[in-house]
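With one protein chain held back, the other chains of the complex are shown just where they sit.
Moving on, here comes chain A:
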């Protein structure tokens, strides 16, 4: 069990999202940075969809009641256990009674804390994701609060094997870290001037040629009016060639829509299911993690990518992640033989 002693800015239980209910207006929720979340789970021997804690900018403080296998991936929110810094993107075995704290946000915006066995919260509509506005899912339908106690599920066989390897090295220390980490291909959760690949949106042709050009040549800044629902961007004003009314239709993770005042909004994990603003672009799925790690004040440059290339990038990335998963399992099995 884990006890929360300080909740942090916004800490919530999330998995890969609630699918199949958008037709009823139920948003998908789920993690913002799916890559970091999936890898965090793989490093502790969990299924990729198992729930993790999503931490935002200022992480929480917590206490471990039992020996626990964890991993922290995504943005660097300066984690430390009993005062000693912990490395990101690694399997870490924590001793019962140890305290995990987070300091300032050095890179990115969100970190994912996975525990072997996952968080034992009930599934609502097939998902453990917290949907704060409707008060469902996660831990009591809310962001974590002081004194919340989170139960942990049953670890997998692979989790037990990882723990065994780390237990040998831990001895009396508060924690031990795996010697190896994963390829830097996956750990890019912060770049100084990020490039994000974007496909033309369904109403791209409705915009003036000037706006179409500016979308792919100028920088946009993430404003403070940004959250899990969407990022409001500031940059060159984008305008329609002719004033046209749109009928509400489905939107997706990474849809870039433009309200009439001309500043684009990127829709993210807590987006509404449908939207009525013209969509100028759609972020390629492979680059959503980069977008999700941006924080207010960060700048982004959109780069045009074709629908064909975006699909290919997705297939390639999934293949690599699959290889990573097999690689981890293989490495652990060789060690435990």
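Worth a mention:
Methods note: contacts are C-beta pairs under 8 Å (C-beta built on N, C-alpha and C of every residue); 3 or more make two chains touch, one makes a residue touch a chain; residues count from 1.
Going forward, contacts and distances are computed from a predicted model.
The complex includes a chain that is not drawn, and of the options "YdbS-like PH domain-containing protein", "Acyl-CoA dehydrogenase", "Kinase inhibitor" or "Carbohydrate ABC transporter permease" the UniProt name matching it is "Kinase inhibitor". Contact with the undisplayed chain is limited, among A:2, A:136, A:152 or A:178, to A:136. Of the candidate positions A:55, A:69, A:238 or A:284, contact with the unshown chain belongs to A:284. Across A:1, A:96, A:213 or A:315, the residue that sits in touch with the chain not pictured is A:315.
Checked against the hidden chain, the listed residues A:250, A:303 or A:330 yield one contact partner: A:250.
What chain A contributes to its contact with the hidden chain is residues 19-27, 124-125, 133-134, 136, 199, 202, 247-255, 272-274, 282, 284-285, 307-308, 310-315, 318.
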